[in-house]
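Everything below concerns the one structure shown next.
Of the protein chains in this complex, one is absent; all others appear in place.
Our next item is subunit A:
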Amino acid sequence: MEPDVSIETSCMIRIAVLPIGKVPPPLLRDYHSMLLPHHTIPLSTISSFYTEHQKSPFAHQPWDTGSLQFKFLLGGSPPSPWEDFQPYRKFLSVIGICHCPSSPDLDHVIDQFNAACKIYTSALVLRCFAFCPGDSQLDDGKKRENLVLFPPADRTMQEFHLHTMMQDIAASLLMEFEKWVLQAESSGTLLKTPLDSQATLSSEEVIKAKKRRLARAQKTIGDYCLLAGSPVDANAHYTTALELARLTADYFWYAGALEGSVCAILVDQIGQKDTGVEDEVRYRYNNVITHYRKSFIQDNVQRVSPITFELEATLKLARFLCRRKLIKEVVELLTNAADGAKSLIDANDRLIVYVEIARLFGTLGYQRKAAFFSRQVAQLYLQQENRFAATSAMQVLGMTTKAYRVQSRASIAKHSISNETEPGHADSGKLHHLLVVSLFESQWSTLHMVVLREILLSAVRAGDPLAAWSAAARLLRSYYPLITPAGQNGLASALKSAAERLPSGTRCADPALPFIRYMYLLIVNHEETVDSHFLNTPVCKKVDIIFYECRVYSFPLHPSQMDIVKRNPAREDWWAGSAPSGPFIYTPFSKGEPTKNGKQDLVWIVGEPVQVFVELANPCGFDLKVDNIYLSVQSGNFDAFPLSVDLPTNSSEVIMLSGIPTSVGRVEIPGCTVHCFGVITEHLFRDVHNLLLGAAQGLVLSDPFRCCGSPRLKNVSVPNISVIPPLPLLVSHVVGGDGAIVLYEGEIRDVWINLANAGTTAVEQAHISLSGKNQDSVISIGYEKLKSALPLKPGAEVTIPLTLKAWQLGLGESDTAAGKGASGSIGRTVKDGCCPSLLVHYAGSFGDARDLEKNKTSVPPGRRLIVPLQICVLQGLSFVKARLLSMEIPAYVGKGPSNPANVDGNPSNKAVGYGSKIERLVKIDPFRGSWGLRFLELEMSNPTDMVFEVSVSVLEKPSNEDNVSVDYAAEYGYPKTRIDREYFSRVLIPLEHFKLPFLDDSFFSKDLQLDESTSGKNSSLSERNTKSELNASIKSLVSRIKVRWQSGQNSCGELNITDAIRVALQSSIMDILLPDPLTFSFRLARNVSKNAANLDSPKESSINIQPSMSNSSVIEHDMTPMEVLVRNNTKETIKMNLSVTCRDVAGQNCVEGTKATVLWAGVLSGITIEVPPLEESKHSFFLYFLVPGEYTMVAAAVIDDANDVLRARAKCESPDEPIFCRGPPFHVRVIGTA
């Protein structure tokens, strides 16, 4: 059997093309390819070479339209035993090809040529073409038979020469055919086939054979006519032959003649294939097949069988009909052929049949059928135990990979990848789905695996390590879930042994393991900066660990954030309004469908290292050693740093791959380059992306990451990355160490932060702002220092002072802090998120001004540095209890206060006396007219292990009413209170009186509401109002009192006493805050002109009290004129019933009763007065003291017709209850005269 046969093969003249001498294979191929175009030589062109010696037997030679067909067979082949039956099997001509430079001796060439031609006994024309002859060879005038020298010329010229020579050969052949036919017609030849019995012929058979001879001769003449390009002549001879053969029952030759006649029809009707011809061909060929089958002789079935001709005829017909329209018929023919192939004796014949069937199925578009038969071919090749057969098997199997969807990436790359990358992710969905199905179609996986295994086997046998490696890699990567661990190990060792035979640095298009998935891409590597969104996911815990490891072992990473902020050149605060482009692909701040297009832009900076996280998975049952893995960047402007990883069995690992962008432009990261199993492969993220997509849809066998225990993650695609020119880079550290700053609550400390420019361009602009919680703990920032340091050159640094004040710990925090303190450990953990951060926005120069005008976007971006202030607040002094201590000291009638310096709101007297400390604390209550001491007592505990010293200072503030604008502070020389560790102590803080100037209506209306609707809805409102009043008072009070503490050498701070005061005052807000409705006071009437009322109402506070000892003393047995002053603190007139009593030291009423020691004139009780609002009225009376000593005078009043305000103030329960007001006691010292 012969490959590549068709009906027209019968009219082709077979020419052997033989290399003579040494011809380098590429040149031989080149010369052969020069011959190939001359396969058809039209008869019209050979007439000049043709000479008619005798009358041509080809009477109907179509000299105008006909042609001779050549079939060149490079290297020739041994002669076929069927040459007599089908002359086209003969090599009718031999062409030798000689390359002159390598074979200088032309005589020797001729000898070689003649020797080579010896086996081609049937050759009628012999020619040896010598190409590129040297000058000496050309000059050698010796004429050699059959040697043709092609003078050196360009290719067109040579082809022209060759064409001429082929015409010459054609003419010679034609003349030889004529000769042969004339001879055969006249003398006749004995034609035999292997079918004919080789045994001695019986007489009967001899007669039979003689009969048949004529038919066979006619058939052969017809064949030569066909070869000579004369189909009409051929047809005539075939018709005769058919008649004769039928008569002699020579079915085999009948079929042969029939075949020839079909070919003659086709050659005759060349170019016009109408249905009539088609039907004729089909009919005749079916006949041919039948007759070949009939010629089957049982006798010599072991030796030779006409079945090959039957199959050949079937294939010829199939090839003729091979069109989509006739697919059913062709399939049937091919199925029959395949069926017949099993009865073929020679394996080579079967191989050829399968090859042809596969080709024809391929032509029909039945890829799976074609692949099936290709695989059969490969199996036949594999049965031949030699290397060349194995190579052929490998190549044939390589052709089936497309149908079996186990293609090598190398073969896909040529067609699809290029146009597949173009559409990007925009039209994912369907495209992706199909891609996934096609790439990872798992369903026929057993077949795919078989094919891959066969490729591996054949590649190993053929000694092609790269193909073996590729097949094993594909098998392992795509079908690892279906392979047992032992099988996986076997594949791994196959990979290794293949790699050993490969030169190092070999690249393979098909990746093996591990699976690599793109995770996140960070420019930043600091724990704090990892977005909380990521920290919540389990992977980020992992990322965190990686961070740690990287920091410790391999990379000295900048502990700072290097955000890039778009700069708005039009604004002073250029960073505002532009969210940092950030290191994150997803930020919770850009919630507006961040993954809608699946990609975000990233900006990298030339010269600054970047990190990319990828996850590797090894789902197989062996330990995988990745010798080298680095980012594969096609854009060429990125230096990737390799890493080596060991992946244990069934494991996955997140690794950080880093590199440095080297020039401005775009960076494409399609995947990683991996050096594993001794071969360099490209692992594309997209493939794994698709694989995971397929796994999500259940199309793929298994997800390699999940079976390694890695959590399911949303697939992230690689963002668009662009590289921009260098920017300044600030690096910060806290002077004195980057550890946490440990502060006690309320502690104030200065901290210095060092900013250094680690970039290559100067910082031109910088701005500091605060973010995060507890921002008020940063009291001051040295902006000026930073501003004055600008521009900050590369390498320069600046130190910025900060003043920090530790915040108060919350309830829970202080508990834990206390607990930690008690357990002895240092509670220095910095709680996440409660520390403020400094945001330093900085930028380099604006670049060229002209550029700026042209294009605003060309402004180089600024950056943001986040300096987290790691403040650890420890619990300091803690309040246990706070209360208000107050004491009333009665005033002396007629006498000024013992130390007027402390009279509230009287600064001029301050300087008068600096008596005992305690006296300075005594202050007059302007509303009661009495003197009092008021302290805030704080009980504090010290849970720390330090000693605290507390000092109190009061910032004296002149009262507002005086319009004295000068603030001045008076440091009271209070002794410092020392609180030892784990002790309690009390600190007294002097407080001033604070009351409202008068009993306000508005205030009372609130209070009224409170009273009227005690449990009403308004109560909360009024309470709130009361509280706000209180808060305002407390605030003004606190602002003047500083309670400082000091601990150790360098810890000092302030106590926040606001809360303490609030706690202390909570119980008696009203009493403290609100004035009494009435203020009573006494004075001696005789010095009234000089000594003004010592009542110090806010309105009259400018009146100075001028003590006058001469007038102010009270003497016994003297009529002492006295006045009682009643001041109305409300805004309404109050009518009252006033009474005055005087008591002696024993507390006895000494005005009334039988033993009265004080006589009086005037009215002392039941005095009815009406006091207008905010004014005072007086009532005069006289007292006559009989006994010297101390007396106490008390005024009291019962208010008539009290209004609601007063009732509320007095906290009356029933409206009928009389409202009773009592003034403070006044002392009168009566001096004896004796």
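Convention: a residue touches a chain if its C-beta (ideal position, glycine included) is under 8 Å from a C-beta of that chain, and two chains touch if they have at least 3 such contacts; residues count from 1.
What we mean here is this: contacts and distances are computed from a predicted model.
K.L.:
According to its UniProt entry, is the unseen chain "Exosome complex component RRP45", "Sedlin", "Large ribosomal subunit protein mL44" or "Trafficking protein particle complex subunit"?
P.N.:
Looking only at the record, the undisplayed chain corresponds to "Trafficking protein particle complex subunit".
K.L.:
Using the document's definition of touch, tell me which of A:W444, A:F641 or A:F1182 contacts the absent chain.
P.N.:
Final answer for the missing-chain contact: A:W444.
K.L.:
Given the contact definition stated above, which residue among A:Q367, A:T649, A:Q808 or A:S1139 touches the chain not shown here?
P.N.:
Only one of A:Q367, A:T649, A:Q808 or A:S1139 touches the chain omitted from view, namely A:Q367.
K.L.:
Just one of A:S136, A:T335, A:Q634 or A:S1165 touches the chain that is missing; which is it?
P.N.:
Of the listed residues, the one touching the omitted chain is A:T335.
K.L.:
By the contact definition given up top, give the residues of subunit A that touch the hidden chain.
P.N.:
The list for subunit A reads 327-328, 331, 335, 338-339, 342, 361, 366-369, 371-373, 375, 437, 441, 443-444, 446-447, 450, 698.
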